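Here the structure comes first, spelled out in structure tokens, and everything after it is commentary.
One protein chain omitted, others in place.
We call the chains A and B, going by the order they appear; numbering starts again at 1 in every chain.
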Amino acid sequence: MEYLLRMENVSKIYGNGIVANKDVSFSLKEGEIHALVGENGAGKTTLMKILFGMEKPSSGKLYLRDKELDINSSNDAIKHGIGMVHQHFMLLDSFTVAQNITLGIEPANHHFVDENAAVAFTEQLSTQYNFAVDPRAVTGTLPVGIKQKIEILKALARGAKILILDEPTAVLTPQETEQLFEELVKLKKQGYTIVFISHKIKEIKAISDRVTIMRAGCSEGVFNTSEISEQEISNKIVGWKIDTSIHKKEHAFGEARISVTDLSYYGGEKVPILQDINFQVKSGMIMGIAGVQGNGQVELAEILTKSRRVESGSVEINQADIQSMTIKEMREKGFGYIPEDRQRQGVALTAAVNENLISNKYDTEEFCNKGILKKKKISEYARQMIAEYSVKCSGENGRIDGLSGGNMQKVVVARECMEETKVLIAEQPTRGVDIGAAHIIHQNIVKLRDNGCAVLLFSADMAELIKLSDVLAVMYEGRFVAYYENLSDITEEELGLYMLGIKKQDESQIRRMRYE
Amino acid sequence: MSREKSFHLLRTTVALVIAMLAAFAVIFMVSDTPIESIRLFILGPFSKPRYIGNIINTAIPLIFSGLSMAVVFQASQFNMGAEGIFYFSGAVISLIAIWVPLPVGVHQVVIILAAAVIGALIMLIPGYLKAKYGASELVTSLMMNSILLGLGSYLMTRVLQDPMASNGSYPYLDTAKIPVIIPAFKVHYGLFIALLCVAAVYVFLYKTKWGYEIRMVGINAKFAAYSGINIVKTIIIAHLVSGAIAGIGGSVESIAMHTRFEWNGLPGYGFTGALIAMLANNNPVSVIYAALFVAYLSTGADIVARLSDVPAEMSTILQSLIILLIASERFLHSFKQRWMERGIAK
Partner (left out) sequence: MRELINIIFTAQFLHSVFRVTTPILFASLGAVIANRAGVANIALEGIMLISAFFGVFGSAATGSALGGFLIALLSGLICSGILALFTLYYRANVILGGIAINSLASGGTVFLLYLFTGDKGSSTSVASKTLPEIAIPVLKDIPFLGDILSGQNIMTYLAFIMILIVAVFLGKTTLGYHIRAVGENLKAAESVGINVKLTQTIALLLSGLLCACGGAFMSMGYLSSFTRDMVSGRGWIAVAAEAIGRSNPIITAGASIAFGFFNAISTAASTVGWASSLVQTIPYVSTLIGLFAFSYKEYLKLKKR
């Protein structure tokens, strides 16, 4: 028996017609760390969800130790010793750590849960694997690094021998990543088999024994990591070479378009979520905001876009206080926003592409006359946008939920990046988007900047931040801890130290963000 | 037609057929003459011009209630208030129909406009409470229905009740009545008012910016809000329009089909309106067909109840079954899956 587990000729077609996996084969050797690599949307997660019983394959077979496996639910997968740590944590915020770890396998006395036994079990587990967690802590209050440990313990507690980790480093700093890798290597030495999903080539080279490369739903083959170069992996991931370099116009910045002064925010909590936030984004400038997820970036973006209120301090956009404006008035002054969650906020899924393209300008003179919509103008405009952004769709009247993630995001960006846009707030603008679409999106954001728009860019993708930003700030626990006016001398390691709060620049450097 | 749309049509048809079969099964269980009952149920409605007229006349209030529900459903608001508004606007406009002498034509217009205003104002309560404070419009509108029933019957007993009539108000003035178009069919002019409303709602929903706002809020309120659409205003507008239509429906029904106010309970149009809006996929034009179909079912059930031994409530049971089936996303799901896969294979 050469392989512990094999997936043979697996295909998956979703109900909406999207082909996620096409004839993919995948195998695991016992005790290896196997990287599964590919760009976003290449089908890595779907393949692993099939293995973990969360999706049913349209065709294909699974074998564990050469015996055919029939997995219909996560429960079946767990019974066969397969565990998965999802990219979006599957934790109950209101439950304690021990309750989360024992969920579904609670120690019980005549159907009554034995809390003390659950705590003892958790303690024993955390010493056995050397993952420090407090069993009685309420999960919702814990940082992401800890939550990830809880997730791994959860899988181990259920007897997982094969551990699937979906993009585990996406939310971690370089230092936390290193720590995770040490833990993974220890698990490997104890005989565990680990699948490591990632799109970061450096990490794959650092930790994996073998690597399976996926592109557009298909497998591009499996390789011993030591025998394949970073360049080769990269070529196979992308498949063809596209020029993704970005050319920014050299220019001086203009007047301040976003001014945030002494902003603090508690949102009903005792500890501030944001504290003493001061900065300006000027015309023609892209300011990048880096930080580990959950350090106040989301709240800051939500305040700037008025879905949270300004508790203290002031926020001015185009020299006007946002508290005295409605979102409509802000938009009339050239305010654009690319939200983090495309599906939940960025589009109206069952509406047509053209209807999605005009939601921020449907009642301007161009598209509306005394309340009556100008259907022809709208169609013309939509066709023009579809061509300009090369959106792949059946036509401007087709529903937007028939589009792939990347094309959907192009529609969002096309809508938000207009000639009149003077201020743009972009949250994770290329998350879950293929390289081609990401490039188009980057080009358009830079085009806005070149035309004098002020851009505030929130991103978890370091490469994107460094590539696009003119200036870069790092957030930690609701404060700015670093500010770079010159990006050429940044290293990822140094950024990591700031993101983790280990290092902090002195006040005078951070104060430069105010441009006083 | 897109595969998505043809699938919707197919699914609706299958749901209707299944519901009909279930109805036949019920008839077989309860009727002594099942074949005759089923024949009456299916063919009865077409056996006399009067019955055909009856289908159309039954469909008229259903078009109003279906439209009323379609507007709020498009905004993703589950408001069942059309029920109470039908009743209450009927009661209030009776005051005008009985005691305010006006010339023919003007009288009807005044009554209908008054009813529209009453309906809109009533809907304002659940609409405002939902839009501004998030109070469940489903619960508040149902409470409003019971409250309106109480207020209406108070108005009836204290003011409208004709001591000479056993159970009804003073008779309406002749100038207030909506006349019949073709005597043989007894279809009344309210039909045109209903069709006019369909056209108006269609234009409103699909051609105006307010309709666009309502639909976007209905599909994704978060999206609408960040796009700059005023959610509170939009939800309230949807409720106002819906209420006005229900009010018009109540008044038309009263002055066309009755000679005095004689409802002593809620007439039941609210729920049926929800069914019709669903059958029509919230499309105003399709509301006409859906209303005619439901009217056909209930006419059939009435005929069976009169001439045979099956209670007329069978049509309610049938309607509930249809709702259950049509609301079920997964109903025929595996068929849809294959259907879509074939579309991709092409």
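As a working rule, contacts are C-beta pairs under 8 Å (C-beta built on N, C-alpha and C of every residue); 3 or more make two chains touch, one makes a residue touch a chain.
Worth saying up front: this structure is predicted, and the values here are computed from it rather than measured.
**Q** Which of these touches the unseen chain: A:R309, A:R344, A:K375 or A:K392?
**A** Counting the whole complex, the residue in contact with the absent chain is A:R309.
**Q** Write down which of B:F24, B:Y202, B:Y289 or B:F331 is the residue touching the left-out chain.
**A** Result: among the candidates, B:F331 touches the missing chain.
**Q** Could you tell me which of A:K12, A:H34 or A:R158 touches the chain that is not displayed?
**A** Answer from the full complex: A:R158 touches the omitted chain.
**Q** Per the definition of touch given earlier, which of B:S242, B:S286 or B:Q319 contacts the omitted chain?
**A** Spelled out, the listed residue whose C-beta touches the missing chain is B:Q319.
**Q** Among B:V14, B:L95, B:V110 or B:M143, which one touches the chain that has been omitted from the display?
**A** Once the missing chain is taken into account, the touching residue is B:M143.
**Q** Among the options A:Y3, A:F95, A:Y129 or A:F223, which residue touches the chain absent from this view?
**A** Reading the full complex, the residue touching the unseen chain is A:F95.
**Q** For chain B, which positions touch the chain that isn't shown here?
**A** 30, 78, 80, 129, 132-136, 138-140, 142-144, 146-147, 149-151, 153-154, 156-158, 271, 274, 278, 311, 313-317, 319-321, 323-324, 327-331, 333
**Q** So which bits of chain A touch the chain we can't see?
**A** Residues 54, 73-75, 78, 84, 86, 89-95, 99, 103-106, 108, 111-113, 154, 158, 267-268, 308-309 of chain A touch the chain absent from view.
In this section, only the chains that are shown with their structure count from here on.
**Q** Which residues of chain A touch chain B once you look at their complex with the stated criterion?
**A** 13, 15-17, 19, 305, 307, 326-328, 330-331, 337, 339, 344-351, 355, 359-360, 362-363, 368, 371-373, 375, 398-399
**Q** In their shared complex, at which residues does chain B touch chain A?
**A** 2, 4, 207-210, 212, 215-216, 219-220, 222-230, 333, 336-337, 340-341, 343-344
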